[in-house]
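Here the complex is missing a single protein chain, while all its other protein chains stay put.
The letters A and B name the chains in turn, as written, and every chain counts its residues from 1.
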Amino acid sequence: MHKQKIHRRILDKITEKLLTLSGALTSIIIVFISVFLFTEGIGLFNTPDIEEGYALYVNSENRIDNLSPEETKQIFDAEVTSWKAFGGEDVAINVFRLDAIFNFYSENELGENYELLPEKLGEVISREKGIIAFLPNEYAPQGLQVRKLETATVTLEDYFLGTDWIPTATPAPLFGVLPLVLGTLLVSFGAMIIALPLGLGVAIYLSELAGNRERKLMKPLVELLAGIPSVVYGFFGLVIVAPLVQKAFNLPVGETALTGSIILAIMALPTIISVAEDAMRNTPLGMREASLALGATKWQTIYKVVIPYAKSGISAAIVLGIGRAIGETMAVLMVTGNAAVMPTSFFESVRTIPATIAAELGEAPAGGAHYQALFLLGAILFVFTLIISVSAELISKKRHS
Amino acid sequence: MKKLFVLLMSSIVLVSCNNSQKSSEDSTETKAVSTQSVRIKGSETVLPISEKAVQVYLKDHEGANLMVTGGGSGVGISSLLNKSTDIAQTSRKIKFSEKQKIEADGRNLKEVIIAYDALAVIVHPENKVNNLTREQLEDIFTGKIKNWSELGGDDLEILPYSRETSSGTYEFFKDNVMSGKNYASGIMSMPANGSIIQSVGQTKGAISYVGVAYINQSVQPVSVSFDQGETFVAPTAENVKNESYPIVRPLYYYYLVTPEQPEKEFMDFILSDEGQKIVEEVGYISIR
Partner (left out) sequence: MNKKVSQNIAFFIFKFFGVLVIGILFSIIGFIGYNGIQVISWEFLTEFPKEGMTSGGIFPAIVGTFYLVVGSLIFAFPLGVMSAIYTTEYAGKGWIVRIIRIMTNNLASIPSIVFGLFGMALFVNKLNFGDSILAGSLTLGLLVLPLIIRTSEEALLAVPQSYREGSLALGATKLQTIRRIVLPAAFGNIITGLILSIGRVSGETAPILFTVAAYFLPKLPSGIFDQAMALPYHLYVLATSGTDLEASRPMAYGTALVLILIVLIMNLIASFFRKKL
């Protein structure tokens, strides 16, 4: 009997310890997630800005020491054709890729396992003054007239201020996240412009005007709107909303930021409605009655008494709605067209951070620069939402105090 | 209330018991016939072939356990590296850096071409432009030509769509049609072939490229010329067969050479006459 009691007491102690531990669970998970995203992604700033395993070579008479990723891209896209543009001599740029060696030598001349390749590559580079060759390290060219361009690593500036996101560009991928960040903000902002008047209107209707029966009918319907999976919204957007937007605004394409905003607005509505409605319903009856007794109409009471009283709750609703919109992935991926350009209007295609991660993670070689860049995007998104949810917290705390 | 809880819990336990029972039966059954379990993973483009091949293959190999997963060429290859797949299916050749990583610990990688895929350039059905040269395609996708009137069509903005930046199809098109130049930075990219068809079908100025297997009535394929406009070739099955159509790429299976060779039987199957018939049925080109 006595023994049993001791057993039970030990058991109780263990259970209580477990409960304490589980209380800390969410905090632990959050720390874990942030540590993981950053450690997986931070390596990006130590990787060379040229594709892994490759290097750029020029003729030793060339005065150019290094090229930025943008300059490299311009050269290889033939947008710049003379070395003069980068402070070199006025010599035409001659772009050389490994396959081009077969224009100069036959397969036999390169040896059985290509062991003569480095030597021959060296010959070609020595001969051409304006050459720039993009070659794997395995076949690094040998010769006196060959100079390897120094490779820099991807810089913070390239990443956070770069305006081009071309992660698979060869030889130098461009990881500028600015268009993605702005695209995400634009689509979410548009969603809020559409969703706020609608959401607040419905919230006012539900909390102030609707009868008990109407409210009982509508609330579950609004909740259902929140429950529809995002893929279904994306599917609906792709098949119905995109063609509709295209026709209505007479646009060349239907997959625009606006299409994304409309879909996101619908998805953010339930959050906004339920949070704002809760806040308005909390307005003390006495305040309303006082206003009405002073001769104010119902509408005046709503916008002079109820809305100011519920202001912080409404702000929290807005912030949470933005949070919902910023992180949405699948629906946006299917309807915004995903063009990685600096967004200029709602009628153009944009690319958001979550859509970029979902679309590209599958093809990015694990552990490579692209993979790391995507994890850093995840980290940016994480920080965004953290800021949003903490500010929502602060806003709603203000209400209580 | 408590009763309900007990009921719920017991039903969950029951279901999971059932499952574990079933699965243990399953596994003993598999052992009796063969221990073969093959995971295939990678490119979206190759998925239809693998899916159908597995369906047919299982008719004769009941005990075998095969899994087909997408994710993309990159995922397929990196899964090969961490042993979470047996075969990586890709629509591009393995990258130099990827190959080095896999072969770093002395493992031997095998590459097999299982089919060919012809890429068709497609436009909206109402578009009057039916012929394009390689040079014109390059200028369209790098953003130099911006209006259809420059190509003899209506005065309409050209709206190029591409596959996602990192898909094998995107890179193949870049290397082979655009002579390695990068796409215009404003290009729209769609996550899958199906969305490309959908978008091109509903956008008048659109142009894009998909595997011939995906073409349907809602889009119109364009004839292309790789000899400065002397001959234009349409992406028909016939032209692809007689090798006059220029935009054709190989599709690969990659696997590691191991003593157990779990994938051998399936590899033999896909390369057999029957396997290659499936390749053609799905809309791709057999390696013969």
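The definition used in the following text is that a contact is a pair of C-beta atoms (placed from the backbone, for glycine too) under 8 Å apart; a residue touches a chain by one contact, two chains touch by 3 or more.
Fair warning: this is a prediction, and the values are worked out from it, not measured in the lab.
Q: From the listed residues B:Ala192, B:Val224 or B:Met267, report the one that touches the chain absent from this view.
A: B:Ala192
Q: If I consider the whole complex, including the chain that's not displayed, which of A:Ser22, A:Thr153 or A:Asn282 touches that chain?
A: Considering all chains, including the one not shown, the answer is A:Ser22.
Q: Spell out, residue by residue, where the missing chain touches chain B.
A: Touch with the absent chain occurs at residues 1-2, 5, 8, 12, 15-16, 22-23, 26-27, 39, 41, 44, 47-48, 50-52, 54-55, 58, 65-71, 75, 79, 82-84, 190-195, 197-198, 211, 213-214, 216, 218, 282-283.
Q: Which chain A residues touch the hidden chain?
A: Here the touching residues of chain A are 12, 15-16, 18-20, 22-27, 29-30, 32-33, 36-37, 40, 197-198, 201-202, 204-206, 209-210, 218, 220-225, 227-236, 238, 240, 266, 269, 273, 297-300, 302, 320, 323, 326-330, 334, 354, 357-358, 361-362, 366, 374-375, 378, 381-382, 385-386, 388-390, 392-393.
To be clear about the criterion, only the chains that are shown with their structure count from here on.
Q: With touch defined as at the start, can you tell me which chain A residues reach chain B in the complex?
A: Touch residues, chain A against chain B: 51-54, 73, 76-78, 97, 136, 138, 164, 166-170, 238-239, 242-243, 246, 252-255, 333-334, 337-341, 349, 351, 358-368, 370.
Q: Where on chain B does chain A make contact in their complex?
A: 70-75, 77-78, 81-82, 95-98, 100, 142, 156-157, 159, 161, 164-168, 170-171, 180-183, 185-191, 195, 198-199, 202-206
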